[in-house]
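I have a structure here, written as structure tokens, and I will follow up with some questions on it.
For chain A:
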Amino acid sequence: MANDPEEKQPPASPKEEPSAVKPPAAASEPASKPPTAPAAAAAKPPAVAAPPRPPAPPKEGPVPLDNDLVKRYKERFGDAIREAWIDRKQAILVVARERLMEIATYSRDDEKFDWLSDLTAVDWPKREQRFDIVLNMYSLERNERLRLKVYASADQRVPSVQGVWATANWEEREVYDMFGVVFEGHPDLKRILLPDEWQGHPLRKDYDILTQDTAWVRENLGIESGQ
Partner candidate 1 sequence: MQTLINFVISIWVQLVCALVIVAVLPLVAGYIVLMERKVMADMQARLGPMRVGPHGLLQPIADAVKLLLKEDIIPDEADKGIFWIAPLISVTAGMLAMSALAIGPWFQIADLNVGLLFVVGIGALGIFGIVLGGWSSNSHYSLLGALRSAAQLVSYETAAGLAIVGALLLAGTLSTREIIETQEDYGVWFVFAAPVGFFIYVVASIAETNRAPFDLPEAESELVAGYMTEYSGFRWALYFLAEYTNMVVVASIATTLFLGGWLRPFAGTTAFNFLDGFPSLLMLVVAGYCFYRAPKQPVKIQKMFLVVVAGLFILVAAIFAAPLMAPAGSLVASAKPGLHGAFWFLLKVGLYLYLFMWLRFTFPRYRFDQLMRLGWQFLIPLSIVNVMGIGLALVLHRQLGWSHWTAFPLTTILTLVVAGMLASAGAKKDKEHAVVGEEA
Partner candidate 2 sequence: MAEQRIPFATHAETTVLGADEIVLNMGPQHPSTHGVLRVKLRLDGEKVIGSECVIGYLHRGVEKIAEHRTYTQFAPYVDRMDYVAAVSNGLGYCEAVEKLLGAEAPLRARVIRTILTELQRIASHLFWLGTHALDIGALTPLFYCLREREEILKIFEKYCGARLTTHAFRIGGLQYEAYDEFEKDVERFCKPFDTRVNEYESLLTSNRIWVGRTKGIGILTAKEAIDYAASGPVIRASGVKWDIRKAMPYAAYDLYKFEIPTGKNGDTYDRYIVRMEEMRQSRLICLQAIENIPTGPIMGKVGKVLKPPPGEVYHAIEAPKGELGYYIVSDGTTQPYRVRIRPPSLINLEAFDKMIRGHLVADVVAIIGTLDIVLGEVDR
């Protein structure tokens, strides 16, 4: 679809097969962190007569990071900062779950990340600590973004940061609703998007909508679902 012939293609259309992925160095948006874009594998030289071949995957992705910001965090919290890397020009810190409140408070007050963009979770079921709790923070003063990550397993509780940023209240409820992560210290942790009596947590990778459907049909209609 992306490569359908256009009606008004300007005359100087690129000759090479449009299947190479450009290296990220040319991206125009201002980097929030000093760009340490890894060198991408060069696109395969265009074979003039050969049909387009899929490019080799360039070595993009997370790269370890150690700049001033990370140094400050490590100085202050030492081991609690487990990992730090940069991915697509965005800095990510993986921190210890137990000290999340401290780190959050420090981020808000000292590093001036006073605006919490987003609090969400990602499920990696094959990992021992399956949930990634992700906090995207933004500093209005410095115009910078920073991402904090916390790993938690299904039965571990994560400290609630709604005392630090009031907006986290509903976002944590949604994470609880969709993933089943319990936030400790949350004043009113109940489901937000789904009805209160819903069973299961939909955004987990092992939640299959068909299971829900067959269970409902079995319960309410007394037959086996045909799906």
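Selection rule: all candidates are chains of the complex that A comes from, given by their letters.
Keep in mind that, in the parts below, contacts are C-beta pairs under 8 Å (C-beta built on N, C-alpha and C of every residue); 3 or more make two chains touch, one makes a residue touch a chain; residues count from 1.
As the structure is a prediction and not an experimental result, all values here were calculated from the model.
Novice: Any idea which of 1 or 2 touches chain A in this complex?
Specialist: Considering all copies, chain A is touched by candidate 2.
Novice: Quick one: in the complex, what on chain A touches candidate 2?
Specialist: 1-4, 6-10, 13-14, 18-24, 26-30, 32, 40, 52, 54-55, 57-62, 87-88, 90, 92, 114-118, 120, 122-123, 134, 136, 140, 143, 145, 147, 165-167, 169-171, 178, 180, 182, 186-196, 202-203, 205, 207, 209
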